[in-house]
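Dumping the structure here so I can ask a few things about it.
Note that one protein chain of the assembly has been removed; the remaining protein chains are unaltered in position.
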Amino acid sequence: MSAVTELLQQVVEGVGSGAVYASLALALVLIHRFTGIVNFAQGELAMISTYVAWQLVASGMSFWLALPVTLAVSFAGGMLVERIVIRPVQNAPELTMVIVTVGLFIFVNAMAGLIWSFTVKDFPQPFPDGGIDLGGVRVDWSSLGIIAVVAVVMSLLYVLFQHTSVGLVMRAVAGNPASARLSGIRVGRVLMLGWGLAATVGAVSGVLVAPVLFLEPNMMGGVLIYAFAAATLGGFDSPVGAVVGGLLVGVAETLAGAYVDVIGADLKVGVPLVIILAVLLVRPQGLFGRAAVERA
Amino acid sequence: MLAVDGISVRFGGITALDGVAFTVEPGTAVGLIGPNGAGKTTLFNCLTRRCTPDAGTVRFEDEDLLALPPHSVAGRGIARTFQNLGLFPQLTVRENVMVGAHSRGRTRHLAAALGLPHVRREERELRDQADDLLRRLGLADVADHPASGLPFGTLKRVELARALAVRPRLLLLDEPVNGLSHGEVDQFADLVRSVRQEFDLTLVVVEHHMGFVMGLCDKVVCLDFGRKIAEGTPDEIQRDPAVIEAYLGVAA
Amino acid sequence: MSTITATLGTGRARRLRATLTTLLAAGVALGAPFYFAPFQVFQLTMVLLYAVALAGLNLLVGFGGQISLGHGAFFAAGAYTAAVMLDRYETGHLATLPVAAVGCFLLGLGFGVPALRLRGLYLALVTLAFAVFLPPLLKRLEPVTGGSMGLTVDKLQAPAWSGLAEDQWTYFVVLAVTAVALLLARNLLRSRVGRALLAMRDNESAAEVMGVRLSLHKTLAFAWSALFAGVSGCVYTWVIGFVSPDSFSFVLSITLLAGLVVGGLASLYGPLLGAAFVMYVPSVAQDISDAAPGVVFGLLIIAVMFVAPTGLAGLAGRLRGVAASRLTRTTPPAADDRTPDSEPSASPAPADPAPVDAEPVGAQPRTEKD
Amino acid sequence: NSQRGQDDKDAAADGACQGQQTTGITDKSIRLGGIYPLSGPASAYGTISKGVSAYFKHVNDKGGIDGRKVEFVVRDDGYQPPKAVEEARRLVEQEKVFAVFQTLGTPSTAAVWDYLNKRKVPQPFVATGASVWGTDGDHLWTSGWQPNYIAEARVYAKYLKEEKPKAKVAVLYQNDDFGKDLLGGFKAAIAGGGIKVAAEESYEVTDPSVSAQMTSLARSKADVLLNITTPKFGSQALAADAKNTKWNPLHIVNNVSSSATVLKPVGFKNVQGVVSATYFKDPADPQWADDAEMKTYQDALRTYAPDSDPANQFNAYGWAAASSLHKALDAMKCPTREGLRDAVRNLKDVKVDMLLPGVTLSTGPDDAFPIETMQLMRFKGERWQLFGKPVDTRKEFGPLAK
Partner (left out) sequence: MTEPATDSTEAAQATAEPDFLKVAGLHAGYGQARVVQGLDFSVARGEVCAILGPNGAGKTTTLRALCGMVRGRGSVTLNGTELLGRSPEQTARLGVAHVPEGRGTFNDLTVEENLRVGAHLRTGRWRRDGRTERTAVAADLERVYGYFPKLRQRSRQAAGSLSGGEQQMLAIGRALMLRPSLLLLDEPSLGLAPLVTRELFEIVRAVNEEERTTVIVVEQNAQLALDVAHRAHVLEAGRLVLSGPSQEIREDGQVAEVYLGVSVRSGKGG
């Protein structure tokens, strides 16, 4: 294998893991667009959704039937979470909301352990085994599949944000809920919709990554950290940013871990940190985020 | 005292200020009027280093104001109020006013943490001064109330008190009487007149309330589309056709 | 006139009450180690030392409005400073405190500078990334830090003259450190500097116009807050006698922030309540459910936030407010009182569950939620 | 009304045992504590306590240990050392346990062992394989149980020396004491031979996956992959190896990740020929289905811990450790803490039914590792097949250096 193909192989690897981060980052961006907070429980909700899918498949349902059912259940679950857990603190300071999601994280994680135990579950791979060989660089079908799905989700979110009235309403609610109410927007429903959609996108993420990461209650913990990094880098407002951020983080981390000896695999998490810091110092709103409008 | 020369500010395609020039003599009150979006607030923002003009100079007592870092403007004796209020909602009224005295305080972090005697002395002094001001502006009984939740008119006075706490020589008021009823406007005008005398203030006032402006100011500058369209005494301005056309409308 | 005498009266009463409360608290704090079992004394010690870290975080988050999800890193820096000094140089415990304090102050200063550019969420997540990065870094620096096995060092020992047991002695030392730290924090916040921080949090732009030098105060807020966290970490080493990279995972940082919010942001004694929550509630959770303490713990966090959206300290304030209004309701309302503030309800507007969205008083346009 | 101070000395033991500590033990009962992560990121291991509890309940129902009913108090430390200290002190000072049986994880154990040794409270059979537990002369009240990671590494080294004396080895390891101990032990054991470590990659437990590391390792084209991981990452590494058809090293997976529950999700067809070593019976492995002890275990678990999965190897681990403690308690000369301390350090070829045939408990005054024997196994079809003789690393390599 030549040095170039090796490099390309590492890049492909990085893109693969970057797509994983991006998938969850999309859900984070969605929640942020709706509510203006970061949701620490996002990964755990995705994990629960994945368990739902697993349970359905384990009880004999075909994967392709289980998938839409899971997405529907996740949507309803996300709305329920908003209604039961978030709504009561909706008028509280934002940090209170964030800490509630931390509590939710702990709760959901422990609950999954209680119900499904911590043993690793196998999850059906929706994409074919094997891969294709592009001039010595091997690309797995599963990676390609993840990338494709992430691209589709990203495009859908982009359209939702930019070209639908829901997107407009959503931004209005996130920006100024009181005024949104005065315009007759049912803020509660919009927020429920937001959480439902985010949970659905999260479920897609969970189902995509479960075959690769293997399903267990802590599956999404590490992904969440990287998804945060991806969303931060890309700007918390933009689905495109989330994906670009995810890919950048994935590739940079993989290459640094593989090629820069001082960094090595143990310190490679520092690489996205440095990149994020560098980018934010130049663009405080992230690569694709919108700058805050400020007037005295 | 203040000399503004050729100030231009552009935001993207919008020209908010376009070569504005005027001067303010010590001890006078200058009114700044003009239609909505004419650039009055933007001008204030330049004077307090909230935004940096693309061209032009601002001199305050022969010092280049634009070369100062934003936080030292207060120390030079310039204070302002904000059009849409710029109070600290979670602080009490007294604390709001005491923040106004920030530039006059000398306490540093370490001394503050150690609670040294001179720190406490300074704190007491500032507090007494603030209380004086509050009493002066009839705010004594709301001193311990957080700023949020007070009526708009009260908040306007709190802002004035805070600005006065800076001990300014130049005071910039951005629409100080909007939201006040007629009687209150008169009271406010009296108040401004008396503090002006007492603190030896030079004033620049942005206001759409003509009675207030004309009654208070020695000179009025009118902006439109970022350009100065007129300058003169209140009487001249009120008769100026350009001003009537762009701003006042046909006088009744 | 009558209002003035009334406020004077209440002022004196309040001061008296404050003095009494302080004396009572001091008495309880000094007597506790003689009353409680040693391990309970140990728990109290831990509460006190976490309170120092939370007070530091409060300075930054509660008062300064800058969110840090990486304070565990400063805590770890303090803890490792102490451990390395004790392990390598056998400096004795007390010598480690100033070094940890100054070291973390400088570290915080270094961090405060880039933090100037970052806002809200972005700052929070960058600091989180830093906290995630720390354990592997500590492992990598094995020659100094002892790598993943960590360092075991001597705990504080009671000098013979004191006649105290080790736990009691440790408790008193930590109590002293905490008292000093909380006092420093209080002094800082009740001064020009503290007001500047609060003003910046509420309205940056207006604060700057009033002469507050944003960069200075923000950076120093970071540095002070790191100093407190570092002192807390240093004391941690004295008490636990063991540091390892996995003791300081990012979970610690998140726990600290959660403790602070649960205790009450921008409250002077919120950190103590938060520290007690962090310390005791996991055990309570286990007492409730052995099978999955995490389930209960998560629920308890959520429940506390439901009941006290502004934190436990706010809850205490609100309860007092309710009690006060009960009392005042019996007195007839002053006739034709047009000042709205004669009501003694000066509690700083806790999030009322009623959907009153009082428009922020001239807060600058917020497009970015932080 | 100070509650401080000494443990009750009233129930003094008699005879030679005069003056020894009898806290937590009477003629009728014995009180033990254990500290596990029931919450937090490491809660997967919390279930070990279920296996332990089930064992003691099972024994209690059969009359107890030498007539004493065992009370087992489990505390949760969330895998945080300060919490472990708090809980250890609660157990000793408030719950007044006889011994702290098992603390889980190296950080937690390291955080409490000074305290326990100073208080002279036995800390037998800690649930971590770091090599310090058995080699430290200052902590006589503490002992290991599972084969220490160095011993395990030695087993693999010996195997490779015999089978592939010129092997190039790629190593994937968890970046903590466990991974480093095992890797270090392995390197020490192959030193001077023809076997070389060609590549090593670490991961953090907080990493989402090890796929990037596996790609890097694949570049080394090594003949052997030594997989030093915990279960989830074990599955990931096995899957990544299986997926890469261009690189087919001999895959050695360490014991922690060798359970059938780890291999099954990868697909049995993908893990054929994988080698590992073990010392206790894997409840998920069908070869033990008819084993008498295994049946007892399964029944007991179903009775006493109905919501935990008997096939989970950690339950069996707890069970095996608890039965080991049972043997040590049986061997006490005095029913005192000192008695237990001495008994733990004086085990001679004690058989425990949950351990593999040929694996026994042996300790000495300087050796607090009861188990240093492991047997190699290879995965074939749907089960592990033991091969070769149990390897007693003490005999082969000598005692661990301090």
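A, B, C and D are the chain letters, set down in written order, and residue numbers restart from 1 in every chain.
In the analysis below, a residue touches a chain if its C-beta (ideal position, glycine included) is under 8 Å from a C-beta of that chain, and two chains touch if they have at least 3 such contacts.
Only a predicted model underlies this, so the values are computations on that prediction, with no experimental measurement involved.
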From B:Gly34, B:Pro53 or B:Gly77, the answer for touching the chain not displayed is B:Gly34
Cross-chain touch to the chain not pictured, restricted to A:Ala178, A:Val260 or A:Ala278, is A:Ala178
Listed in rising order, the chain A residues that touch the chain left out are 165, 168-169, 171-172, 175-176, 178-187, 290, 292-295
Interface residues of chain B toward the undisplayed chain are 11, 14, 34-38, 41-42, 83-84, 149-154, 175, 178-186, 208-211, 214, 238, 246-249, 251-252
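By definition in this document, only the chains that are shown with their structure count from here on.
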For the pair chain B and chain D, the C-alpha centroid-to-centroid distance in angstrom is 73
Dist(centroid_CA(chain A), centroid_CA(chain B)) in Å evaluates to 48
For the pair chain C and chain D, the C-alpha centroid-to-centroid distance in angstrom is 39
Check: chain B positions touching at least 2 other chains come out as 48, 50, 82, 86
Multi-chain touching residues of chain A, meaning two or more other chains, are 106, 110, 113-114, 225, 266, 269, 295-296
Touching chain C in the complex, chain D uses residues 1-4, 38-41, 43, 74-76, 78-83, 85-86, 89-90, 92-94, 106-107, 110-111, 114, 130, 132, 175-177, 180, 204, 206, 307
Given the complex, residues on chain A that touch chain C span 32, 36-38, 40, 85, 88-89, 91-96, 98-100, 102-111, 113-114, 174-175, 177-178, 181, 225, 228-229, 231-232, 236, 266-267, 269-270, 272-273, 276-277, 280-281, 284-286, 290, 292-296
As the complex stands, chain C meets chain D at residues 34-40, 42-43, 46, 132, 135-136, 139, 147-150, 152, 155, 165, 236, 240-242, 244-247, 249-252, 279, 282-283, 285-286, 290-294, 297
